[in-house]
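One chain of protein is taken out of this complex; the other chains stay put.
Read from first to last, the chains carry the letters A, B and C; within each, the first residue is number 1.
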Amino acid sequence: MTDFHETTVRVRYAETDQMGVVYHANHYVWFEIGRTEMLRSAGINYKEMETRDDCFIVVVESSCRYLRPARYDDVLRIRTRITDAKPRILRFGYELLKDSDGELLATGETVHVICDKLGRPKSLPPRYRRLFGITNPGPDPTMN
Amino acid sequence: MTDFHETTVRVRYAETDQMGVVYHANHYVWFEIGRTEMLRSAGINYKEMETRDDCFIVVVESSCRYLRPARYDDVLRIRTRITDAKPRILRFGYELLKDSDGELLATGETVHVICDKLGRPKSLPPRYRRLFGITNPGPDPTMN
Amino acid sequence: MTDFHETTVRVRYAETDQMGVVYHANHYVWFEIGRTEMLRSAGINYKEMETRDDCFIVVVESSCRYLRPARYDDVLRIRTRITDAKPRILRFGYELLKDSDGELLATGETVHVICDKLGRPKSLPPRYRRLFGITNPGPDPTMN
Partner (left out) sequence: MTDFHETTVRVRYAETDQMGVVYHANHYVWFEIGRTEMLRSAGINYKEMETRDDCFIVVVESSCRYLRPARYDDVLRIRTRITDAKPRILRFGYELLKDSDGELLATGETVHVICDKLGRPKSLPPRYRRLFGITNPGPDPTMN
C-alpha cells in the first residue's frame, strides 16, 4: 500500500451547525471515507470485505484535533495513512486539509480490530494481509 | 391504539445548521422517534418486532411541511397518529410542536410497508394487527 | 438553466442503518447536494448567495418516495430539475438513480421560499431571477 492516499469531499450544508462551521463529529465520517478510498486504491473493496470475507474493520478508538474550522462548501482533502498494520489490529492516521490552499484543518487517528459479523475478533485473511503490507507477521502477540 | 401519542425530544446542537435552525432532514428522525414511542405505548417493542418476528416497518413515502423553525435546545413535542392501518401498509401522521408554548412547527406523514429481513413485503402477524387496531381486515387487496 | 442536472454521490457507511440499507432521512441530504450542484452549474454559488446577497433558500416542504433501497458504497446519480421558479418560491424535483445500471431508487420534491438571514421572506434579486429563468415574473401574487 502506498505511503498515503488522498481523496476529497465537499462540505455539505447538513454537516454545519449553528456556529457556522462543521459540527465536530462529522470529521469522523470523513476519516472513514479516507479509509475506504485508501483501501479501494489498494485493491480492497470494503463492501466485499464485509459481505464475502466476513471481515469487519471495527473502530475501537478514535481521536481528532481540530486546528481550524471546516466550512460549508469547502472542498476538503483527506490524507490517510496506515500507521500500523497487524493481523488483528489496524491503525490509521488522517490529515484534513482545505483543498484550495492546503491549510491543515484537523488531524486524527482511528484504531480498529478485525471482527466477524458477530463481533468476534479474528485475523485478517492472508490476501488482505498482503494488501495491507503485513508481509511477515510472525507470531501474533494479540493471539490467545 | 389511542388516538394519538406524544413524546418529547430536546433539539441537539448536531441537528442545527449554519442557518441557526434545525436542518430539515432531522424532522424525519424525530418522526421516527414519535412512531417508535407510539408503538411502545401500545405494547409494541419495535426492536423485538424486527428481531423476533422478522417484521420491518419500511418507509416507502415521507413528507414534511415546515411552518416555523425548530431551534437548538428547544423541547419539541412529537404528536403521532396512525392515519391508516392495513395488514401490509401503515400510515402515520405527525405534528411537531414547541413544547413551551404549543406552537405548531411542522406536520408530516410517512407511509410504510411491512417487510421481512430480506425486504420482501409480508402481512403483519395477527398479534400486531390487533395492537394496530386492524380488527377485521377482510380480503387484502394488496395480496397477489 | 438547463432542463435537468446530474451529480453523483457515493453512499457512506454512516448513512446506512441496521436494516442494511440507507436510512431514509439521508435522501434529503442528497437532494440538497443535487440542488447545490445544479445551482453551481448555472453559475450560482449558494454559499455566496447566503453571505453576499443575504438570500437563503429555506425548505418549506419536502417529500420522497422510496422505490428501491440505496446501499452502502453505491454510486448514486441525483437528477435535479427546477419544476417551478417564482421570485419568492422555488420548487425542485429529484430522481435518485443507481449509477451502475440506471435503476430508479427514489423520487422527491422540495419547495422553498427565499428568506433573508432573519427568516423574513423576500424576492430573489434580479440577477438570480435571470439565472433561475424567471424572465417575466409579472405581478407577484405572493407580494403583500
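Worth a mention:
One rule holds in what follows: contacts are C-beta pairs under 8 Å (C-beta built on N, C-alpha and C of every residue); 3 or more make two chains touch, one makes a residue touch a chain.
From a predicted model like this one, the values you see are computed outputs, not experimental measurements.
The missing chain lies against chain C, touching residues 13-14, 16-21, 23, 25, 72. Of the residues in chain A, those that touch the hidden partner chain are 19, 21, 24-26, 28-29, 56, 58-66, 69, 119. Listed by residue number, the positions of chain B touching the unshown chain are 12-14, 29, 32-33, 36, 45-47, 72-73.
In the analysis below, only the chains that are shown with their structure count from here on.
No other two chains have as many C-beta pairs in contact as B-C.
Chain B has its Cα centroid 34 Å from the Cα centroid of chain A.
With centres taken as mean Cα positions, chain C sits 30 Å from chain A. Between chain B and chain C the centroid-to-centroid distance comes to 25 Å (mean Cα coordinates, whole Å). Residues of chain B in contact with two or more other chains: 19, 21, 25.
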